[in-house]
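Excluded from the complex is one protein chain; the other protein chains are retained at their positions.
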Amino acid sequence: MSENKTENKNMPFLSIKDLKVEYMSDGQAVHAVNGVSLTLERGKTLGLVGETGAGKTTIAKSILRILPDIGCHIRQGEICLDGDNVLTLPEHDMRKIRGNKVSMIFQDPMTALNPVQRVGEQIAEVVQLHSDGKTDSEARAKEMLEIVGIPAERYYEYPHQFSGGMKQRVVIAIALACNPDLLLADEPTTALDVTIQAQVMDLIGELQKKYNTAMLLITHDMGVVAQVCDDVAVIYAGNIVEYGTKEQIFDHPSHPYTVGLFGAIPDMNEDEIWLHPIDGLPPDPTDLPQGCAFSPRCKYAGEECQKGPIAIYETADGHHCRCCRVDEIRKQEG
Amino acid sequence: MTPVIEVQNLKKYFQTPRGLLHAVDDVTFTIEAGKTLGVVGESGCGKSTLGRTIIHLHESTAGKIFLEGQDVTKVSGKALKKAREKMQIIFQDPYSSLDPRKSIDSTIREPLAVSGRFSKPEIEDRTKQLMELVGIDERLQKAYPHELDGGRRQRVGIARALALDPKFVVCDEPVSALDVSIQAQVLNLLKKLQMDHGLTYMFVTHDMSVVRHISDDICVMYLGQVVEKCSAKELFKAPMHPYTKALLSAIPSVDIHHPTKREILKGELTSPINPQPGCRFAARCPYAGEACHQAQKQEEVSKGHFVTCCRVHEVN
Partner (left out) sequence: MMAGIAEKAAVKPHKKQTEFARVMKQLRKNKVAMAGLIVMAAECLLALLSPWIIPYDYTAMDMANCLKGPTAAHLFGCDDMGRDIFSRVLYGGRFSISIGIIAVSISTVFGIMIGSVAGYFGGQVDNVIMRLLDIIQAIPGMLLMIVISAVLGPGFINTVIALSVGSIPGMARMLRAQMMKERDNEYIEAAQSINCGRVRIIVNHLIPNCISPLIVQATMGVAQTITMAAGLSFIGLGVQPPTPEWGAMLSGSRQFMRQAPHLVIFPGLAIAVTVLALNLLGDGLRDALDPKLKN
């Protein structure tokens, strides 16, 4: 495995190729992820933006291979982490990666911690699992608590004695205790108040810079993306519909869905009576339309949009858009 | 014109094993007909309790509530029933605010059935009308909540709240649990219903961009107290209270070329149980001083703009 690493110095740290994941629910196949490809360099942050059911969490869980065993299949694809295809590794090797090389911050801090175990012990646990018995896990846990801004004496307290924001900090401490190379953050601040969100995002940003951790940030909040991400991937119905740097996506959104998302956000500076929602509802993942999954809701949709799977068009310098009418749309909108 | 809702010095305290919880402490405001008062604040500020106390889901501890000029603070029995028909609420969580064992037409029909004022055919008609009003397909009338998505469930909640033609509706974070594109649909719906039926809203939320869009006036709450109250435009143009400033600056901006300059608050919320006298924000306030620990007074800083801060002039 180590020989591969020197060869692949030019390869991105994380590379997902054509990932397809399906769930079985009530006898029907739920197409959660439909051919997603993305890359991430060391130390960079990729924002994965989309709405509920788009497949973002499934992608993160696939990287860690913590999808439910029953009823969930990774149909195809490759997830290369530092040269190794994670999907083909034996479980024994995966366990060495989880929490150590790759860790995850879950969405709901209220339920992410074990209510009957002391907070410090939960951090120490991850250290113990990945050390060779040489590291003093308690000391490291206390160190991590201080790093996330919690006094070390609170090592011995239980989760219910902490507020939501502090619980999330503990979750961050657990995630970063072993200096992972990749952090998967699944909506880490959605459940928090906006002032606490600001604190927590700052903390994550600081620690990320300090340890040069790459981050895959899953969120539906464009504001958070604007704050911390380098690159952005917009995902709809299990497919990446637009992909580019933050500047490309925010200054020149090309896919009608991305444009719609920005349009639906109430503008802080304008006074409008009516918002501009995207018509209709997200598609049923058991019954995705032929062709472009967004076409039933798209005001630019034409016949070719429903014919078959839409290819990705690279518009400029790495700005990808999965829309066959992107040039016409650009001309129309000026 | 008499305002639809007038609240004077409203207090709601809860007795807990650890002491007296000051959930709502001395809140005063009025809302005119057809207008929306936005109430913003973070967890524990009491905004949800405020809404529920006004519509009598909680019994107020002190203060007065006037509905269309009538004192409804301590009503009970028939009078309470009548008052309740004029004041309704839309809940935050579309998943827990509908009875999972009832089909949606049954949920929408219930307020009509309970009021006893309508005959069966009238109830059927009105239920159909309501479903159409909020944009739910008639074919879904026998659906159960778990078969619908969040946006549709929320529409059911709105239909239920409007069944008895209320004058005043408390919207308790009605779009917080919804995706951005669905949020916009539901907000537009609420706006349209307000315009068509002359509804008065108290819109409770923690989302500043939503509150700006939908409110005429805004009340900022912190730990049970109103710290700033003014028109929506004014609040975003010239916030005065240090908490409001911090709140506004914490909103991550979508404008990547002009990121907001953030005022990071230190520490966490203090407890609303047996609070110390004086400003409850002082512990986290970057401008806190000695005087902040005395009881605070509300000042009218400019026309219609009220701030509760003893250092408001130095801060600005």
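Side notes on the structure shown:
By written order: A and B. Residues from 1 in each chain.
Going forward, a residue touches a chain if its C-beta (ideal position, glycine included) is under 8 Å from a C-beta of that chain, and two chains touch if they have at least 3 such contacts.
This one's a predicted model, so the numbers in the text were calculated from it and none came from an experiment.
Touching the missing chain, out of B:Phe118, B:Tyr144 or B:Tyr287, is residue B:Tyr144. Only one of A:His220, A:Lys246 or A:Arg297 touches the absent chain when the whole complex is considered: A:Arg297.
Residue B:Ile55 is the one among B:Ile5, B:Val24 or B:Ile55 that touches the chain not shown. Among the residues B:Gln185, B:Thr200 or B:Ser253, only B:Gln185 touches the chain that is left out of the figure. In the full complex, chain B touches the omitted chain through residues 52, 55, 57, 81, 84-85, 88-89, 91-93, 96-102, 110-111, 114-115, 135, 137, 139-140, 142-144, 146-147, 157, 160, 163-164, 184-185, 188-189, 192.
Here is the rule we use: only the chains that are shown with their structure count from here on.
Chain A and chain B have Cα centroids lying 32 Å from one another. Taken together, the chain B residues at the contact with chain A in this complex read 42-43, 149-151, 179-185, 187-188, 191, 206, 208-210, 212-213, 233, 236, 246-247, 250-256, 259, 262, 264-265, 268-269.
Across the complex, chain B is touched by residues 51-52, 163-166, 193-199, 201-202, 220-224, 226-227, 246-247, 250-251, 260-262, 264-268, 271-278, 281-282 of chain A.
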